[in-house]
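A single protein chain has been removed from this complex, and every other one stays in its place.
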């Protein structure tokens, strides 16, 4: 898999975020400030534009470009979190022109670590880390299988993790002030994380 | 009929305005600024309070007290118009302790003249004068009959006049800017005028 | 269902508001002894100076009370919500601010206000105080040009009062202050647009309805119906319709200067007003004229109505000097 496959993956994610924009805003409205969909579709929209004119790049360039584009388009909480995730992903495959299936679990884990590092969230805090954490574990467990399989495993784990956030009390982010009132609502960041991974898996399957 | 009968008449009018407050505001909302009911119930409410502690007064005192009370409680358009109407009524019966049936047409006409003088409206301008004008004519025509009969005649004429305002284009007041768009809407001031006269007639009948 | 308001008894709203204003701004404002509805500038009125008395219904704050202060109005007579004040407070204002040089009444051209202020002027005459009156008629949507005398006064009051107040502050005589006030009014043009109704504290019902997705151009600041209702348009189109109409009234020559007010009616965020201002300024530049000063914010409101208005004052040397002259009001300052 080369830089173009990474681009394709990000473009698929961007489309998914456009489709989910209003749904994610509505989710964020329940326990946050109703803009998560705007942030994610805006951020990936910026990635779409930025990677379009990026020729002869290696995967790391694509990830670094994505990181900068997302960060400056969005700000918010998701900006630094995903920017760091993409920078870590870029670092994880530094120097490689081609990425093979065995690298994919490391990519997912690197993104999860970036988010954990930047956000200082703990598992169970009801954040996107509760999707990315399980995704990372599942990807690692699926190591050795085809990239698409690894990503589907990660996506499924992220989806389960996102579902589980409904049962968590928010400890960080805007929802934290809610305490018990945040129960019963899925965390928007965890939800979008699952959607992203699914879209990436799909595109990997095709490509 | 003495000062107390005048008071009773005004109190009856005050109750009528309270009942009609929201209806008159709604009418005013269609072609004006939605406050005519507030002005009329507020103005007559002030009259109610002012004449309460007014003992051993002659009719003129009652009318003058009503004029001042209404004016200062309301302002707006209706304030000066009804204040002037009441001052003219007071002048019309100046010096009298008792008012007999023959004085009543003069009272109604005095009020109509006061409104015409203060507002400089012409018949057909779609104002309260289009109720008070016909009321004055009807009262004069009914001269010689019992006070209640005179007032009922005035009230009926006012009601008919108010209905007719729906077919007029406003030339004065807030509705003037509407031109043709004011067609089909009854003038709130004409409507309240008819209600007032009816309440006064009723109270005269009883008393 | 009642509209949502943070009030106590709706009938007390105006008086409680005035109490709250005097508590917040007691350093610059006081109530007259004769009437709690007559708000007087602590600094401003002085011997030999023409007294400027403004006023009208409540619900337009900071108009009128917010423009009382040194260098602007000497006093404001305050009516009930959307209702002209009665003569008494206006007369109380006259007595408090009269410095022997006469008093000028300035207020929007509404039937009720005219009747009440005229009665006050008659009473003042009995006390040998000369009172002149200048009505503001800046709302270009409120009547055709050939019936200009029927037009209403709206947000343009801000500029018109400011010019007259500055002229009085320069110690010009009544004749001159009146002349300048008329001149300022003649050169001030406002167009408004409403997006939602407002509601009176006493009724807590919407005073008209404006269906979802619709706006009304030319609506009055009391919710008086306007000239055109239709679906909400993009900001640039709304501003273009306003500016076309304003330019149409104002015969400006290349290089002329204007002062601009982009005014919010109450519920419209600053973000939207500044987006409008971007287009307003572009149109002014395209017209080959230039903006001397711009104000953006809620200067003449209609309670919680959503909407905005654009006012353009066509400056000349005199008006520019008067607009720039410092003033210190509770809710407005030029330094």
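For reference, chains read A, B and C in written order, and residue numbers begin at 1 within each chain.
Everything that follows uses one rule, which is that a contact is a pair of C-beta atoms (placed from the backbone, for glycine too) under 8 Å apart; a residue touches a chain by one contact, two chains touch by 3 or more.
Nothing here was measured: the structure is a model prediction, and the numbers come from that model.
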Partners of the unshown chain among those that are drawn
A, C
Absent-chain contact - pick from A:34, A:149 or A:166:
A:34
Contact with the hidden chain, among C:48, C:213 or C:255, goes to C:213
Absent-chain interface as seen on chain C, which is shown
1-2, 4-8, 13-14, 16-21, 23-25, 58-59, 61-62, 66, 193, 195-196, 201, 212-213, 215, 232, 234-236, 238, 262, 266-278, 281, 291, 294-298, 301, 303-304, 306-308, 328, 331, 333, 335
Listed in rising order, the chain A residues that touch the chain left out are 21-22, 25-26, 29-35, 37-39, 42, 71-81, 118-119, 172-178, 181
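FYI, only the chains that are shown with their structure count from here on.
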Comparing centres built from CA atoms, which chain ends up most distant from chain B?
A
As a quick test, compute the distance in whole Å between the mean CA positions of chain A and chain B.
73
How many angstrom lie between the CA centroids of chain A and chain C, rounded to a whole number?
53
Whole-Å gap separating chain B and chain C, where each centre is the average of the chain's CA atoms
32
For chain B, write out the residues touching at least two other chains, lowest number first.
none
